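A single protein chain has been omitted from the complex, and every remaining protein chain is retained in its original position.
In this document, chain identifiers A, B and C correspond to the written order of the chains, with residue numbering beginning at 1 in each.
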Amino acid sequence: MMENAQIKPAEGLDLYERMLRIRLLSEHILEVYRDDVMETPVHLTLGQEAVAVGVCAHLRDEDVLSLGHRTHAGALAKGLPLKSLLAELYGRSTGCSGSYGGSMHVYDPEHGIHGSSAIVGGNIALGVGAALSFKLQSKEGVAVSMFGDGACDAGVFWESMNYAALAGLPVLFLLEDNQLSNVMPKSKHLYPDPRAIAANFMPTYFADGTDAISVFLSAKEAISEIRRTGRPAFLHCPTKRWMKHQGVEEEDLPFIHIDREKDCPIQKLESFLLGARMATPGELKQVRAHLEEELEAAIHYARQSPYPPVQALEV
Amino acid sequence: MMENAQIKPAEGLDLYERMLRIRLLSEHILEVYRDDVMETPVHLTLGQEAVAVGVCAHLRDEDVLSLGHRTHAGALAKGLPLKSLLAELYGRSTGCSGSYGGSMHVYDPEHGIHGSSAIVGGNIALGVGAALSFKLQSKEGVAVSMFGDGACDAGVFWESMNYAALAGLPVLFLLEDNQLSNVMPKSKHLYPDPRAIAANFMPTYFADGTDAISVFLSAKEAISEIRRTGRPAFLHCPTKRWMKHQGVEEEDLPFIHIDREKDCPIQKLESFLLGARMATPGELKQVRAHLEEELEAAIHYARQSPYPPVQALEV
Amino acid sequence: MPWSRFEKQWSIQEEGRILSYKDALREAIDQAMCLDPKVFAIGLDADDCYGVYGSMLNLSHPERVLGTPISENAMTGVALGAALTGMRPIHIHMRVDFLPVAMDQITNYVSKWKAMFGGKPKVPLVIRAVVGRGWGCGAQHSQTLHGMFAHLPGLSVVTPATPRDAKGLLLQAIALDEPVLFLEHRWLYKNEGAVPEEMYTIPLGKGQYLRRGDSLTIVAPSLAAIHSLQACEEHDLDVDLIDPRTIKPLDRELILDSVRRTGRLLVVDYDSPVCGFASEVLALVAEEAPEALLAGAQKMTFPDVPMPASGVLERRYYPDPDRIAAKAKAMISRVKGEGALV
Partner (left out) sequence: MPWSRFEKQWSIQEEGRILSYKDALREAIDQAMCLDPKVFAIGLDADDCYGVYGSMLNLSHPERVLGTPISENAMTGVALGAALTGMRPIHIHMRVDFLPVAMDQITNYVSKWKAMFGGKPKVPLVIRAVVGRGWGCGAQHSQTLHGMFAHLPGLSVVTPATPRDAKGLLLQAIALDEPVLFLEHRWLYKNEGAVPEEMYTIPLGKGQYLRRGDSLTIVAPSLAAIHSLQACEEHDLDVDLIDPRTIKPLDRELILDSVRRTGRLLVVDYDSPVCGFASEVLALVAEEAPEALLAGAQKMTFPDVPMPASGVLERRYYPDPDRIAAKAKAMISRVKGEGALV
C-alpha cells in the first residue's frame, strides 16, 4: 500500500464506487444465475475488481479499452452503464449489444468500448489498432488492451507487442494475471515471465492486482508515460480469481491460496480509506446504498425490457 | 575465427565440401534459370551456406531438420541427394517431392527432412513436433527448426518456443538471420533482439553466420547441450543474403553492405583450412572437381527424368 | 450453464451394449491408445479434470494425454510434426471456433502436406473439435464450419451422429495415414445407442440410412441427422433419411440413389448456407440427377448471419425437429397435391 499523499480522497472514493458496482453485479449474478434467467456463460470478476478500476480511473471516455471474454469489471470501470450490461445479460434488446453479444461481448463506443472478444488473445491486437487510429488521426487518446496470463501464450500477444513497439503506438498492455488459464496454473502454460519479455519492447510497470491503490498509482505512471511519449507500455497486475473460470461456483485449486478477506480488493480499499481518514464509514455506506439503488433500478430496467424480435433472423 | 584445435581436418574438409556443393548448385541455377527450364521460384542461399552446413555437421540422418521457403542449403547440408533436388527444380517426377513441391518444398525423410514450407513461420512448430516425437518415443534425436529473422515476427515463433520450453523438448531453434525480410531491414520488422527473447526460454548461442567454423563450434555446443539435457536451445547466426529475396538477380540495398570476397563463407573457410594447414590447395581442388562431376551427373539425371503424368490430375 | 437441459435428448432404441456418444469416443481413444503406443492425445485442457466434456477421462494411458498452452496454431504444427515422425496424434479442441486460430496450419500445412510432397508422406493426424451451440455463447462460440473445412483439398471431414459411428469413425480416423478433421456436436454427447465393445472401424465416405421412405430424401449430418430422425418419428414421415456420416469424402451414390427414387430432396445442415454442405449436396444432384429434382429441392440451414447470443434468437437460429418436420411435410404435400413444380 503506497502513501496516501499520492491519491486524493475523491479519487479513492471513486475507485471504491466503481469496484463496489462491479462486486454488486457479481453478487446479483450469483443470486439469480441458477434460475436460468441469464442465458449466457458468465466469467465473473469477483476478487479481480481492482485491476480494471485502478487503470480506468486514468482514462477518458474517448480512450479505448479492448476486452476479452471476462468483460464485466472492465466494462463497468470504463463507464458502460450498468443497466445496459444487465439488459445484455438478461438477453434483452436494450442490452449494450442489443442482446446479440451476451456476457462476453460488450459494446459502448461512447465510453471507448468498441466490442470485446471471446477468442483468447485477438482483442490485444484490436487495442493496438485503436492506438494506431489515434496516431493516424493525431488524436491524444490512449488505448488499453486488457488480457489474462493465458492470452500471453498466444502468438497474437507477441505480434501485437512487436507492432506497437515498431510503430510507436499509445497503447497500454494490461496483463490481469490471475495465474490461471481455466484450471491450468500459469507455470503449466507460460514458461517465461511475461513482464521480462515485454521489457524488450516497452517500459514495464507492476502493481498488486488485488490492491486498487497500487494499480491506480502504477497505472497513473504508465498512462502518463504513454501520453507523454506516444509509445506503448506494459502493466502487470497479479491478482486472484475467486470463482470457477466460468459460471457461479467456487473452486478450490490446490496451487492457489485465496483468503477472501485479506485478498479482497474492496475490503483492502475500505481499510485504506478509513485508516487514512480519506472517508468515513458513513460515506462508504452511502456509496453502497446508492449503488444498491442503482442496481435495483438496472435489474428492473433489464427485466422490463423486451426480448429481441425473432423476425430479425428470418431470411 | 576460433582456434583450429577445436576442429579436425576431416571435419573442416567436410564443411568445405558441403558448402561448395550448395554453392555450385546456386551457380548452376544462375546459369540456366533465365531459360525457364526450372519453373519454380527460387530463394537462393548464396552467401548463407555456412549456417546450415555448420549445424548439420553435428546431425545424424535420424535427426530432423525443419525448413522454410529457403531450402537449398539446409536440404543439401542435411543429406538430401543433389540429383533429387535438381530433378525437383526441373519439375521431374524423380524429384525429391515427385515434382509436386518445387524449390520451396523438399522431402527426404531418410535424411530427416519431413517436408518444408513456404508460409513463413509454421515450420518452426513442425520441428518442435518432431522433437516431441523423439521424446515420446524415448529416441535420442534432435530436431532443428531453421528460420529467418522475418519468421521471428510471427506468433508461431513465440508459441513454439513457449511449448518447447514447457514440455522440455530436444529442439534447436536455428535463426539464420540475414537481417532481411524480402527488402525490409530487420529494424523495420522486428523490434527486440530475438536472442534476448529466446534467453527467457532456453540457453542461447551465437555464431558468425558467414563463418562455417564459427557456426560449427557454436552448434556443437548447442547440440551437445540439447542431447545432454533433452531441452531446447537457440542458436543465432547473423549472415548476409547476396541475391534478391527470390530469383536470380543481385540487389543492392542501401542498408546492407556486402563484400563478396570478405563475406564469402567458402573463401573464409578456404583461407582457414589452408592457413591452418588442414588442407592443401590440391585437396581443395580435388573436392571441387569431384563436386563438379557430381553436379554434371545430377543435371543429366534431372534432365533425362520424365515429367510427371498429367493423368494424375484427372478426376 | 444447464447442459442437462438439452443433453440426452434422444437415444436410439437398439439391442446391444448401450453407451453414450461421449463414452463411445472415450472408448475409441482408450482402445486405440492401448493397441498402439504411438497414439497420443494433445490439446488445450485435454488433460484437465474435466477431460474434454468427459471424453478423455479415466483412460488407460493418461501419460499420453498432453495439455498445451493457448497456442492452437503452433500446437497444430507440433501435432503435424509428430505425425510426420512416427506418432499418431489426436489433437483436441474444446470448440471448433478455436480452429480458425490454427487455420494456417490446417489450410497450408496439414491438408496439403501429403500432396505437396508427391503423396509420399504419411500424415496420421486426427483433429477433434466440438461444435458447441448453446446458452447464449454467441457468435464466437457456436460455429459449425464444416462447410469451410470441406472446401480444403486434402482434408477429410467427419461428423458422426450416433454413438456407434462416433466410435467406429474415430477409430478409422486414427487408423488412417491421412489427416482427418473429426467434428463432434456437443448436443450429442449424452445420447445413447448400441456400441460394440470390440474395436471396429467405419470407412469414411459411407453414409447410412437412418430411416427408409419414399416421398422425400432428407440428407442431414451430425445433430441435424438426429433431429431429422426425431422429426420423422414424431410426425411419422415417409422419408428416406440419409446420414452421410462424413462430409468429405461424400457418399455420392447413396444420395443419388435415394433422390432418384424419391424425387425430392431436403438437406438439413446445421451450418451456414453459403458454400456449405447443403449447397454441395444440391449441386451434386443438380449435376448428376437433375431430372430427379423437379419436385423440389431445399436447404434448411442456419440463416446467413452469425449466431446471436440471446436465448430467444439462439433457439430460432438452429433448426429443430418440429421445424424440420414442418418443412418436410410442406415439401411432401406440395408435391403430392400440386404435382411437380415445372
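Just so it is clear, contacts are C-beta pairs under 8 Å (C-beta built on N, C-alpha and C of every residue); 3 or more make two chains touch, one makes a residue touch a chain.
Here the structure is a predicted model, which is why all the values come from computation and not from measurement.
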Worksheet entry | Candidates A:56, A:132, A:212 or A:266 - the one touching the absent chain | A:132
Response to the item:
Contacting the left-out chain: of A:26, A:71 or A:99, that is A:99
Item to complete: For the chain that's not shown, point to the residue among B:26, B:84 or B:99 touching it.
Response: B:99
Discussion item. Using the document's definition of touch, tell me which of C:62, C:203 or C:290 contacts the absent chain.
Written reply: C:290
Worksheet, complete the sentence: Touching the unshown chain, subunit B contributes residues 36, 38-41, 91-93, 95, 97, 99-105, 117-121, 150-151, 153-155, 181-184, 188-190, 246-247, 307-308, 310, 312-315
Practice prompt. Touching the hidden chain in the full complex, which residues of subunit A are there? Just list them.
Written response: 64, 66, 93, 95, 97-101, 105, 107, 109, 114-115, 117, 119, 122-134, 136-137, 143, 155-156, 159-160, 162-163, 166-167
Worksheet item: What subunit C residues would touch the chain not displayed?
Response: 97, 100-101, 103-104, 106-108, 111-112, 115-116, 138-140, 143, 145, 147-148, 150-154, 248, 250, 272, 274-287, 290-291, 293-294, 296-299, 302-306, 308, 341-342
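Here is the rule we go by: only the chains that are shown with their structure count from here on.
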Worksheet entry | If a chain touches subunit A and subunit C alike, it appears here | B
Worksheet item: Using CA atom averages as chain centres, what separation in Å is found between subunit A and subunit C?
Response: 37
Item to complete: Indicate the residues of subunit B shared as contacts by at least two other chains.
Response: 155-156, 159, 162, 166
Item to complete: List, in ascending order, every residue of subunit C touching at least 2 other chains.
Response: 68-69, 71, 73-74
